[in-house]
Every structure is written in structure tokens, then in C-alpha cells.
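We show some of the complex, not the whole, and keep each chain where it was.
Order of writing sets the labels: A and B. Residues in every chain begin at 1.
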Amino acid sequence: MVRFVNVTKIYPGQTKPSLQGINLEIDRGEFVFIVGPSGAGKSTLTRLIYREELPTSGQVWVGGINVAKLKRSQVPYFRRTLGVVFQDFKLLPDRTVFENVAFALEVTDASRREILRRVPAALELVGMRDKANQRAQELSGGEQQRVAVARAIVRNPSLVIADEPTGNLDPENAWQIMRLLLNINQMGTTVIVATHAREMVDALRKRVVALENGTIVRDEERGVYGYA
Amino acid sequence: MLRSWAQALRQAVQSITRSGLMSLASLATVSVSLLVLAVVACVAVNLNLMARELESQLEIRAFLRDGVNPAARQALIEQIQALEGVRSVTFISKEEGLAMMRERLGEQRWILEELEENPLPDSLKIELADPHQVVAVAEKVAAFPQVEKVRYGQGVAEKLLAVTRAIRIAGLAMVLLLMVATVFTLANTIRLAVEARRREIAIMKLVGATDWFIRRPFVMAGILLGMVGAALAAGLVYMGYQYLVRFLVTNLPFVPVAPPAELMQPLGSGLLALGALLGMVGSWISLRRYLRV
């Protein structure tokens, strides 16, 4: 599903690579945690997958596609096959919760009926259905995070990438989101989660890829968080 | 497809009404620009009209020797009419000549009241098809033996032509300059609107919106703004021009003016089309660099 071949990423204007010599293969249907200290390159790795950034060298393959080779006009259609939870949420502050989630469907020219069927269901799953008409800027940090998760899953993508999806959540809500991701994983969706949530990583014993200073230092099936 | 256009229109209207103050500002800018443009166009059209009128008044007057009989006169008229660049030749008897002079002098016709007899000779009024040939035609006419003297405002002719040309060039330059300024203002207005939604555009791209999907409401908003601004400008110009024409016709009846109805109809539709075009082009350009995510 996702394959990194010798990927190095140096942001423009930087000298130190944020990722270096990454080789990684994630199969369809896997559930993978990306862990590592702050600044290790976790977000950069996810950005390469949904092509917010292009690799400086090496190749990134997603679902059989070399993302660097995608034509500009094909990028939107590629991104529609993914669900992404951004570390900074990336919600539209002056739109309502409903509109923010419906947004992901509207850009695909989905029908009104489909929007009215799917959005409430997604909001229900993250426990935000009763706040559907509140504007994003009026939400608490954790509520925004849950809306971001709802938007990522509303299109039923075959790959979900979640960058720190529980950072602003209390343990109970955090577990609920994680259970949600496990559920959709069980239904066949590939899930990649970058996280600092040690307790959860340790409890779930899923595959763990550990980054440090831009390189993979550990890649274990049924791994643990493994930091102090 | 139709549905999505309707949706884009709704979004455009929404985005215009939502950012109320900013849209008002854009509207005002577009209106002011197009208004100036329209005013310049009106001025140019009328200056042009005036220049044409002045040019058309460039006529040659040929004074006949005493004693040219009607038959010889008729022959002369036909010969002159055959010259290249001549549109019409009219005979003016000495009496008609005096009457015309009296009229032309207007309030100062008392000068002629003192005359005891008509000092004017018979003459021919030669109107030209092409005012630029005035000198050439005049020389040919002067060569006829029946003609005593030729008058065509030597010197004035050249000056008048120079002024006319200058007026046309200046008018065109002004219109072009203002066109560019308008495009610039409009594009920047929309670019600022885009700037304000930069974050939103980046997010749209990241969740898989096509460039066209993102562009649509902006382009629609641009067109709407351009057209509403144009309509405002057209309305103002129409009112102002009508008032001006009424004033001129009453107070300076000898100044030629383009009739409002005739001028305003093409100007109005032109402004609307221009507004729409400018809005579209402006928004299209403005979005270019924001779509690269």
C-alpha cells in the first residue's frame, strides 16, 4: 500500500535533512504506529504520503502510484483516496462542524443526499453530532481534533493517515478515537498513526516504526512505544 | 455539471455577502475605475465628434471674378466637382454670402449694419471628402481662370488637424492607461480576497479539491463584482451625461454632443462585458500561485 524507497527529505532553505534514507513498506490492511521524539520527522513522513511535500530523493509509492510522478491535475483524485488527520487539524474556522466534514465530500461533487447520509454518521462516530452546527473556531481543542478525525473517515478511504490524532484529548476520548481507527482497520482500511501516546501504543501491541533524527531506528511487529 | 455551477454561484454570492465590507470595498474600487473609464470614453467620443465637426467645417471658399455668367459658373462647378477629394460644391450668391456672414457674426452683426452696399463677390463653397487634402484641392481650384481668390483658412487648417489628431491620441492613451489601471485594481482586489482565504484554499487542496473546484467561486465572484461595479458605473455615467447634455444643449447649443441614448446603449453593454471580463481574468490570475499545494 505504502512503500518508501531510499527517501530523503530536505526542506528548502534547510541543510539538515528531516528524513534520510527511509526504506519502509506498509501492506494493505496494516495498522502502523509512527513514534519518535519531537522533530524526528513523523509529520514529514506523513506529508510525503499524501503529497503535501515531495521527496528530495528516493521514491514514495502509494497504492501502486509513484506520487512524485503524478500529474498536477491527478493529485486531487489521488488525495481523495486518502483520509488525513492533520496535526494542526486544518479546519475552516468560520464554518460549522457539519460544513467542515461535508467539505471533504463536496470537493468530490458528492450528491446532497449522500452528504446528508454520511456526515451525521461520521460525526456520531467521534461523538460530535450534537455540536454539528457550532463553528469550528468555537470548539475546544479536543473537539476540533474529533472533527478532524470525522472529516478524515467520512469518505471511507482505503488509507487513513493520522498525525497525533489524540494529542488534545483526555484519555477517554483518546481511547474512543483509537478504537475507531482500530475498527476501520478491521474493516480493511490501512491505518498509519503518528503519535506520542505511549500508553496506547504499549497497550495495543501493533506494528511500531520508531524515527529519530530523520532515520528509522526500529521497526517491530507488535512493538511498544519504547521511549522514557 | 449544471448543479455544480449553481452551487458555485451560491458560494460566490455567499462569499461576497459574508465578507461584506471587503466586497463593498472591491465594488467601490471597480465602480470608481470603470466610472473614470466611462467618463473618459464619453469625453473621448465627444471630443472626437467635435474634431470631426471642426474638420468637416474645413471648407474651401472660391470667390468668383465679376461677370462670370451662370453657364460658365455651372461649367466651373462641374469641373471642381470632378476633382479628387471634393464632396460637394455649392454656389453662394453675394446676397447669400452677406446673410451667412450676418448669421455667423451673431451678436456682432451690427458691424454689417453700417454697410451701405454689399461688398462681397459671388462665391463657391467647396466641401471636402477628406479634410487632409484641403491644400491640394485649394491650389487646383485657384488655377481656374474664373476664380479670383481662394480662402480656406491657411494655417488654421493645419493647426486644426494637428489638434484633432492630438485629441484622439490623448483620448486613446488615457483610455488604455485606465484600462490597465482597472485590470490591475480588480486583479489586486480579488487577489486580496484570495489572500484572506489562503488557508482555506490550502486546506481544500489537501482534502482533494481540483483547481477548478477552488477557482469556480472566485471566478464567479470576480465576474459578479465586475458586473455589479460596471452597472453602478454605467448608471452614474448615464445620469451625469444626461444632465450634462441637457445643460449643454440649453446653454451652449453650438457645441456638438453625442445624444445620450445613442452613446449610452453601447457604452453600458460594453462596461458590463468589460466588468465581467476583467473580473474573470483578474480572479483567474489571482489564484494561480495559491493553487500550488
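Basically, a contact is a pair of C-beta atoms (placed from the backbone, for glycine too) under 8 Å apart; a residue touches a chain by one contact, two chains touch by 3 or more.
Since this is a predicted model, take the numbers as computed values, not measurements.
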(request) Express the subunit copy numbers of the entire complex in terms of the labels on the chains shown. (result) A x2, B x2
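Following the convention adopted for this analysis, only the chains that are shown with their structure count from here on.
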(message) Centroid of chain A to centroid of chain B, CA atoms only: how many Å?
(response) 62
(message) For a test of understanding, state which residues of chain B touch chain A in their complex under the given definition.
(response) 4, 199-200, 202-211, 213, 293
(message) Considering only the defined contacts, which chain A positions touch chain B in the complex?
(response) 50, 52, 72-73, 76-80, 82, 84, 86, 90-92, 103-104, 107-109, 151
